[in-house]
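A short worksheet on the structure shown next.
Removed: one protein chain of the complex. Kept in place: all other protein chains.
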Amino acid sequence: MSAITNTSDHGHDSALHHQFEDIGQQNDSYIVGMWVFLSTEVMFFGALFFIYTLYRWNYQLDFYIAHEHLDVKLGAINTSVLLFSSFTMVMAVQSAQLKRRLHVIGYLLTTIVCACTFLVIKYFEYSSKIADHLYPGAGFATDAHAAFGAHAFEAGKLAVNMNHAQLFYALYFGMTGLHAVHIIAGILVILALIRLWVIRAKSVTLDYIPTEMVGLYWHFVDLVWIFLFPLFYLMPKPH
Amino acid sequence: MSSTVIPSGELGQQAEESNYLNVKHTIASWLLTGDHKRIALLYLVSTSFFFFLGSIAAGLIRYELTSPAGVVLESETYNKVFSSHGILMVFTFLVVAIPAIFGNFLVPLMIGARDLAFPRLNLASWYMYMTGGTLILAGMIFGGVDTGWTFYTPYSSMYSNGQVTMVIIGIFIAGFSTITTGINFVVTIHKMRAPGMTWFRLPLFIWAMYATSLMMILATPVVAITLLLVVYERTFKLPVFSPELGGDPVLFQHLFWFYSHPAVYIMILPAFAIVSELIANFSRKRIFGYHFVAFSSLAIAGLGFLVWGHHMFVSSQSMYESIVFSLISYLVAVPSAIKIFNWMATMYKGNIRLQSPMIYAIAFLMIFTVGGLTGLFLGAAGTDIHLTATYFVVAHFHYVMVGGTMLAFLGGLHYWWPKITGRMFSDGIAKVNAVIVFVGFNLTFFPQFIVGWLGMPRRYHYYYFAPEFQAYHIMSTLGATVLGLGFILPAFYLTMSLFTGPKAGPNPWGAHGLEWETSSPPPTSNFTETPIVMDEVYDFDPVSDHAKDLKDIEERNRRRSEEGYCGSEDDN
Partner (left out) sequence: MSFFNFPLAPPQASNIAQAYDPVFYALVALSVFFTVIVCAGVILFAIRYKAGTKADRSRPMYENLPLELTWTIIPLLLGLVMFYFGTALFVKIKTPPKNCEQIFVIGKQWMWHIQHSNGVRENNTLHVPVGKPVKLTMISQDVLHAFYIPAFRVQMGVVPGRYTELWFTATQAGEYHLFCNMYCGTQHSEMGGKVVAMDPKDYAEWLSNGGQSVAPMSMEQAGAKIYAKVHCDNCHGAEDTLHAPSLYGIYNKRRIFADGTSLLADDEYLRDSIIRPYDHITAGYGETMPVYQGQLTEEDVLNLVAYIKVLGTPIATTPTSIVNRHSAPTAVSPTNESSALAANAVQANTPDPDATPTRRVGSPAVGAVAAEGRNR
């Protein structure tokens, strides 16, 4: 890293902010800052994961039955889409290191396409839940049969506690929703980054650190999904 | 002052011409500034405003409690008033004030940097703070909240009327302001120290600020998401904490205190930061046990994350959980004790200047000791049972928050005032004020220990059924009046000093530290050339200092006998 940043020290002046001594210090600061920010994000999602774990532990069967309405196939497709977008993001960062401007733009655009695909699939998933009244609040799952199918019933009686199923969907919408907000924020940040590359802004073309920062953020967002997917979609049947 | 080599540049003359205050005068130059010193001043003005509002609420509470059946307020209004007092004081003052004012101003100066790592983020954090603060105020004006600052569910999520949602969103946004401030500090302290400024040459202020920042970064997001879930439950009637729908109301308390106990240390560690500076500099002695004081800050930050359950001994958490939390609470008391003893040892064989900031620091030491020791009553699960949520707790945390943080804040404000404004204030009045604050404070809050031990619950509007509490409440209200005076006076004499105070010069206190090497007020870029640090921190020599003192005194006595005595500012 330092080898690359030091090769063109003179050209850095316009990209160097006044508070830093040199571009190395600036880059280090950016990366440390990003990691510290991500640690905040970890705690942010961590609280939610904690709540999820607690309630899933308490209401295993209800969560299991509620989760069966989720579409594992769509979830799996979304997972691979996001994983692929992480790959393109890595390629974008590498291209930035190699200073291949058009490659960077191309990979970043692919990443955005993946992100949008993810959101579109998410949209269809959300719609199907909403169609079955699985959004929490008054009128949750008024037609339990349509929502959960026959296996939610045992000897003609509802086997799932609707309050707990509602809790599951409250957490589902809350956590995947917050994740989606992060995806949207990511798309905006990547768009801004693309713009900088398109106009050949020195702040991004001279070294790859800004691109890497966006990459770090994007990988974090992916990582959150990597946890969300098995937690919500892949649940073993409790005994 | 030979600790630092300033490679070149006639610092003094240049600073006369241009400093961060007079470099530009437009309003936009303040509102769009990236300069950490200007942002610190923006924070000083805005946090003072919120502190003022919170104090008015405190005054109303104290006035109302002079009579067992209330004086002017309805119960509902009273509940809104004490909630406002708590929310304003905690979220818009205590958590923010010292880091955002003194931290912002001093972190770059003390480590020899030109600014914080992310100046625009720093400005953005002030705007977030103001947005949050405005929302909180708007919520209080248009309907108010009556949940207390703790927002316990299910009351806050399902039962309370009023603007809970708006206030919570305000706190959420203000919370992000503290997170970004914390990120800025951590990066700056890690990456932007001047050459030669090794970790163990950092002033203790920086160590404590670093520990504070870590807690801000790791704890604040938890309360942010928790409060957001309260809004979620409140707005959409979703079951998260409400037991009627399968939620767990005690879970909220766990998550809330997971933040709010560290938040207590977010409030007190910056006070330790200031007091370490004051004690060392006014004792003219290197701080005793530098490493112990530095690492005790980190120990507090680490252990501080593991003790939240001691707020919940009667909340229906399991007995074993309570015992573990109680044990860790006792462990976290030790680093605080270490600090106190080290400060005392610093004074031993020092060459102590009893100027106003030092008076505040001494008052801090005494009051914080009481505040910390009464924490032992509450950390022991058995004794906490009777005392929890009584006025004993109120007194305890005011001893720590007001007697601790607020006194340190005032001490720091007096200490760095000449650096911030370039003007000296009257040290005599400031010392008198320190005594007023000390007396007023103890008169206000000591009776509350007793009335709490008698069983007076907190957040009670009426106590006509227990008239035996009244005498203590009246004492407390009297004290609050004195204390209020002690908070108002500095506003006057410090403001006065801006117009009539003598020029301070770079180092009016004879203190040690990079911030005193540059002019007062400092130039926009802090130092004309990046300083190179050669010496250890607090590199005083009490013996030669004393010798110099004696010579000064001799000199002064001679002058006096020649010219006749006519008092002087630094006549100590």
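First chain written, first letter: the chains are A and B, and each begins at residue 1.
Methods note: a residue touches a chain if its C-beta (ideal position, glycine included) is under 8 Å from a C-beta of that chain, and two chains touch if they have at least 3 such contacts.
None of these values were measured; they are calculated from a predicted model.
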Worksheet entry | Which displayed chains the hidden chain touches across the whole complex | B
Practice prompt. Based on the whole complex, identify which of B:48, B:315 or B:530 touches the chain you can't see.
Written response: B:315
Item to complete: Determine which one of B:19, B:46 or B:79 touches the chain that has been left out.
Response: B:79
Discussion item. Using the document's definition of touch, tell me which of B:127, B:142, B:348 or B:492 contacts the absent chain.
Written reply: B:348
Fill in: Which of B:45, B:334 or B:435 contacts the chain that the document leaves out
B:334
Fill in: Missing-partner contacts on chain B, residue numbers
68, 75-76, 79, 146-148, 150, 152, 154-155, 158-160, 243-244, 248-250, 283-292, 313-316, 319, 322-323, 326-327, 330-331, 333-334, 337-338, 340-342, 344-345, 347-354, 358, 362, 365-366, 369-370, 373-374, 376-377, 379-386, 388-390, 450, 453-455, 457-463, 465-472, 474, 542-543, 546, 549-550, 553, 572
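The definition used in the following text is that only the chains that are shown with their structure count from here on.
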Worksheet entry | Centre-of-Cα separation between chain B and chain A, whole angstrom | 37
Response to the item:
Within the complex, chain A is touched by chain B residues 108, 113-119, 179, 182-184, 186-188, 190-192, 217-222, 224-226, 229, 232, 236-240, 244-248, 251, 255, 258, 525, 530
Worksheet, complete the sentence: So, in the complex, the side of chain A touching chain B is made of residues 17-21, 25, 28-29, 32-33, 36-37, 39-41, 43-48, 50-51, 54-55, 58-59, 136-138, 161, 163-164, 166-167, 170-171, 174
